[in-house]
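One protein chain is absent from this view; the other protein chains keep their places.
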Amino acid sequence: MMMTAEAYEASLRKLNLKVYMFGQKVSNVVDHPIIRPSMNAVAKTYELAHRPEHEAIMTATSHLTGKKINRFTHIHQSTDDLVKKTRMGRLLGGATGCCFQRCVGMDSLNALSMTTFDIDAKYGTEYNKRFIRYLEYVQENDLTCDGAMTDPKGDRSLPPHKQKDPDLYLRVVEVKPDGIVVRGAKAHQTGAVNSHEVIVMPTISMREEDKDYAVSFALPSDAEGITYIMGRQSCDTRKLEMGTIDRGNPFFGGHEALVVFDDVFVPNDRIFMLKEFEFAGHLVERFASYHRQSYACKVGVGDVLIGASQTIAEYNGAEKAHHIKDKIVEMNHLNESLFCGSLACAATGHKEPSGTYYVNNLLANVFKQNVTRFPYELSRLAQDIAGGLMVTLPSEQDFNDPETGPVLKKYFQTRDGVLPENRARILRLIENITLGTAAVGYLTESMHGAGSPQAQRIMISRLANMEEKKKKAKALCGIKDNDQ
Amino acid sequence: MMMTAEAYEASLRKLNLKVYMFGQKVSNVVDHPIIRPSMNAVAKTYELAHRPEHEAIMTATSHLTGKKINRFTHIHQSTDDLVKKTRMGRLLGGATGCCFQRCVGMDSLNALSMTTFDIDAKYGTEYNKRFIRYLEYVQENDLTCDGAMTDPKGDRSLPPHKQKDPDLYLRVVEVKPDGIVVRGAKAHQTGAVNSHEVIVMPTISMREEDKDYAVSFALPSDAEGITYIMGRQSCDTRKLEMGTIDRGNPFFGGHEALVVFDDVFVPNDRIFMLKEFEFAGHLVERFASYHRQSYACKVGVGDVLIGASQTIAEYNGAEKAHHIKDKIVEMNHLNESLFCGSLACAATGHKEPSGTYYVNNLLANVFKQNVTRFPYELSRLAQDIAGGLMVTLPSEQDFNDPETGPVLKKYFQTRDGVLPENRARILRLIENITLGTAAVGYLTESMHGAGSPQAQRIMISRLANMEEKKKKAKALCGIKDNDQ
Amino acid sequence: MMMTAEAYEASLRKLNLKVYMFGQKVSNVVDHPIIRPSMNAVAKTYELAHRPEHEAIMTATSHLTGKKINRFTHIHQSTDDLVKKTRMGRLLGGATGCCFQRCVGMDSLNALSMTTFDIDAKYGTEYNKRFIRYLEYVQENDLTCDGAMTDPKGDRSLPPHKQKDPDLYLRVVEVKPDGIVVRGAKAHQTGAVNSHEVIVMPTISMREEDKDYAVSFALPSDAEGITYIMGRQSCDTRKLEMGTIDRGNPFFGGHEALVVFDDVFVPNDRIFMLKEFEFAGHLVERFASYHRQSYACKVGVGDVLIGASQTIAEYNGAEKAHHIKDKIVEMNHLNESLFCGSLACAATGHKEPSGTYYVNNLLANVFKQNVTRFPYELSRLAQDIAGGLMVTLPSEQDFNDPETGPVLKKYFQTRDGVLPENRARILRLIENITLGTAAVGYLTESMHGAGSPQAQRIMISRLANMEEKKKKAKALCGIKDNDQ
Partner (left out) sequence: MMMTAEAYEASLRKLNLKVYMFGQKVSNVVDHPIIRPSMNAVAKTYELAHRPEHEAIMTATSHLTGKKINRFTHIHQSTDDLVKKTRMGRLLGGATGCCFQRCVGMDSLNALSMTTFDIDAKYGTEYNKRFIRYLEYVQENDLTCDGAMTDPKGDRSLPPHKQKDPDLYLRVVEVKPDGIVVRGAKAHQTGAVNSHEVIVMPTISMREEDKDYAVSFALPSDAEGITYIMGRQSCDTRKLEMGTIDRGNPFFGGHEALVVFDDVFVPNDRIFMLKEFEFAGHLVERFASYHRQSYACKVGVGDVLIGASQTIAEYNGAEKAHHIKDKIVEMNHLNESLFCGSLACAATGHKEPSGTYYVNNLLANVFKQNVTRFPYELSRLAQDIAGGLMVTLPSEQDFNDPETGPVLKKYFQTRDGVLPENRARILRLIENITLGTAAVGYLTESMHGAGSPQAQRIMISRLANMEEKKKKAKALCGIKDNDQ
């Protein structure tokens, strides 16, 4: 049942996506050189699931069917499942050096498994039953789902229904007997055009006035009326160049797209929330917490960056310098400190009424807050170790040119046995992660993905038990309970 | 079998300890006003074990006897045990606002449970059997053990046997048929004079030349020839003053002592290592890792400090200022980030050949490294929120004086309903934790306890799998395996 | 005309101050062991002014009389004067290792030289003429002035006139033909009981409703109706102990007091502002900026802390360890970064209409903001280098005791030639600066003196030219001027 990487690629070719980039419609999405590396990264999630040494991490047993499934389609049944999710993120981050895009779907499915259950409990609806059927379909077919949450938001000081253009948050424009029609857009959609399905969720807590915006559903990614406009990344067009050195990470990458829903029809059995506005925030919070945990992937990218830094230090003959060794320790320290956060919110997770295991919400936010800081410091340290050549290195063509090639090979030799070309490769990889296409994922996405830093601070503020702490302090210094 | 706090105090009164402070022998150790708060803190570890709401955390089931025992005497049988140890540290740190001194014993016992097993495996000795008998005695009597590791070390650039004075590391001076005679000292012994037992371990890795220093054993704390010289703490003599305000934390505290072994006899059945020098480092590393995990207690003290900061902000009418709220978030964020570290090294622990569960060594070091940083920043933020009055507040006597008291109460009033005296109490608590007696535990001990920061960095350097990371980096940028 | 240190001490003996401490009236202020070290520190400002090698820094030429005067009584006549003020602060901080308390007077005089001039320019009053006469008196008699700004403030969310008790800000309670009567208090007054004069200023910007609080004047420190209640410092009572080791810095220290004005009469010629409420903020801002610059003194204390850290590293035989050397570099780096801030705000000062040179206001705030951060990190690094013994060292009495003394000297020896007693001295000095009496000045006063961190952030926010910066950004990316 679990797809192979090859089957995944083949399945994408069957999709009929409407994708735009650089002002043009993309005719062959799978083979487009800027998109393909991101497809390769998703393919890795299929490939590793078939490797015996990664089986425990990459696969799980479906609680619906009892079959072995790819963990990305699994509903967490224990804290052990949550811890394995953390490990899977690190594994794949290290294997691809970039965002592999499949977490959002997993996190959406798990969040919906709880929210649909809780809506039903209140209203006697049947969202959870629909959802379970949908989940089984996803598991059976081993699908990649895009989890689409972020609306364009327009003027951020106004709620959805007060925006000048009512479509700045995705909304229900018509309710029909057999389904609904929706309009709007979802921004920053990671991996959108590599997905079989798109799962739409609201992006903020809502009040009754916004109830038309309180909608969640799933659709095939090539449903009628959906358009994708690709976002640019730093250094994106290096992927159009010949050669492999200057791309840094020639095989893997990521992408983001604006996904536009232009009066798209959603059949009833694909709808998981419809105007139950008081559950919008509920779903957002659950998805966000799961997705914050998912940033364990950056620990894997950090492994690659640390490995690259150590390698260039060795190539330069500088690896024994005390300050270099100390910087490598600091990089490891920061990277493992991150890992602790994702592990801790997983290991202290708990079972929700729906049966799904949920991460420790406070610690998931604490972890993600560190993700908005440490990768930047890791990048700074990597650039320190790499040396200035990382940004002054001539192009791969210059290395290959009969005129300039020998000159470069002469002047960029370091210690015996190191090929100048390999020195260039490792420098370009560090450039890729700290300034190039992968920096989009390693830095900016670490900052804003799963919520910008202030979103986590608000959650920390809400979740820290301040009354308990005040009580402890007052007790110790002799202030009586009812005293101020 | 588990002692009550009262029984614990009574048991201490029966000890005949030789303790010196301020140039004088202390006649009544238990009631000495500078020592007593530290006894109170240990007593809390007995008291809470009898509270039903803390039973799961504070007690465990002995793997030797199957009886319910205080967790401080338990050998960890699962990662769940390790996680509970972390929670117990936080609980007690929050309940006492200081160091409660009983972790060193627990960590020594667990380390010895492994090292004695491993020595026996190599040499066919019977250390583990002796140890198990000793452990059962400790569990049955619910004893507090001092874990004594740090030697004075003399000239740090020289190994034990090269020191001018051979006693600068504790050593075996004579081997008799029925036991050994040892001489030397152990410095910085937290809780030494509140302990029933002292467990001695070597402090560094050793070579054959140092084998007389490779010794581990346990003795009653009042064994013939042991002397305790108490260390001073910042603000220690405030405990001699009347009143309770200026002490900050009037009931709880900590203490450290230099423990001198002046040709002390150790019977054979109390010896757990004797000249097996190659296991000195083994024992040090195991104790250190467990003890690094134990710094979860500082998260509990952090809870108190955060609670105190929030309280003084409310007393001052400043709690709604955005910068104050943000500083409280940052304090919580740092404190929970610490918590994640201790949890993570516990949750990813594993079973050693001896059957004991051991923490994740790398993550324990990563956690402790953060402990050498974050409490300092938490203190800085607490002092920021507290305002300058924390260090310019007149004495409790001035508050009580008929002349100055009314003046102080007039001018130190803030918003309605806040007693100026309570404002003083909470400020003195923050002073206590950030500058006073508790700062010794919260700051300096966080820095140096369980190894100074550089010790952790060396471990991180050893334990990070750099070859794996280099391999990942090279694979991604296209450097062939055997290439440099 | 410039007093010697001896003459200064003699002059203090003639004062008739009403001082309370520990619930008792202090009969002999000058010789009280807790107060005397702070007197010694002020005396240093007199002593060094007579040393030829410090003449350029410590003295200036009065712009009123042309005579050589102590720089602490000088009105800055050039940016060179401002730079010398910075250097004087560092010099004295290094010479005393603590707060020498005389800056507040200098900063008050300079601020008043401008504010009185500007009030007169608006209202045709004669405050500046009065002030000049007063200044000449201070210069001729080489007086130490306390600059008293901070009111108790009560409920911080309310302005002065809305406080339940109208005295929570110092105010004019009666205007008489020959003067005024004032009531209220000033908190945190550094060096108050070592001063000949007290110069009172308002503490916040005010509106018309608060005009009774908009008052500035100078009085002899022993004027009828003024009472001083001394604040406590961490480890203050160590100064009452015999011996010199445990005090850390046995000769120098600081102090703070609450200064209470109980219907005190101020004659007209000592009044520098009376109800010109719109100049309250003007005076506060000028005093604050000068006083922020004054924190150059902490760079001098930093020099002492760095010197002590290097010394203990050498005593321990650890000074060649790479991590120790790197921490010393970091300490120097942070300390000199601070120095840059004070120098820069001085070197870019300008002449105000009154003729007085004023520091660069933005950079003075930027500097002080760093003062609220870097000394804490310097302290942390010093504690790292010092090792745990700093907080576990037995008392000086134990060193002198015939029983314990030899034991301590045996076990606290390090490398050849280092006296264990000297090791104790240097550790106690580091304890003094990072936890003890001097920590009050080096840490908490660095945080809150001359305004808490948020005060500087508000000023930075006001003074940064954001329109200019937006214009530059828009110009570069091609956004037209009038576009948003």
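Note that the chains are named A, B and C in the order they appear, and that numbering of residues resets to 1 at the start of each chain.
Here is the rule we use: a contact is a pair of C-beta atoms (placed from the backbone, for glycine too) under 8 Å apart; a residue touches a chain by one contact, two chains touch by 3 or more.
The structure displayed is predicted, hence computed values, not measured ones.
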Among A:A185, A:A344 or A:I426, residue touching the chain not depicted: A:A185
Residue in contact with the excluded chain [from C:A95, C:A187 or C:V264]: C:A95
Contact with the hidden chain (one of A:N141, A:S205 or A:S234): A:S234
Among C:N194, C:N370 or C:Q397, residue touching the chain not depicted: C:N370
Among A:I132, A:A318, A:L419 or A:L463, residue touching the chain not depicted: A:A318
Sites on chain B contacted by the missing partner chain, in the whole complex: 322-323, 326
Hidden partner interface residues of chain C, rising order: 83, 94-97, 244-245, 248-252, 303-308, 310-311, 314-315, 325-326, 328-329, 332-333, 336-337, 339-341, 343-345, 347-348, 362-363, 366-367, 369-370, 417-419, 422, 425-426, 428-429, 457, 460-461, 464, 466, 468-474, 476-479, 483-484
Residues belonging to chain A that touch the chain removed from view: 20-25, 150, 152, 154-158, 164-165, 167-168, 185, 187-188, 227, 229-235, 237-238, 246, 256-258, 260, 316-318, 320-321, 323, 372-373, 376-377, 379-380, 383-384, 387-395, 397-398, 400-401, 403-404, 407-408, 410-416, 431, 435-436, 439-440, 443-445, 447-449, 452-454, 457
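Going forward, only the chains that are shown with their structure count from here on.
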Computed distance of Cα centres, chain C from chain A, in Å: 51
Gap in Å, rounded to a whole number, between the CA centres of chain C and chain B: 38
For chain A paired with chain B, centre-to-centre distance based on mean C-alpha positions, whole Å: 40
Residues of chain B touching at least two other chains: 457
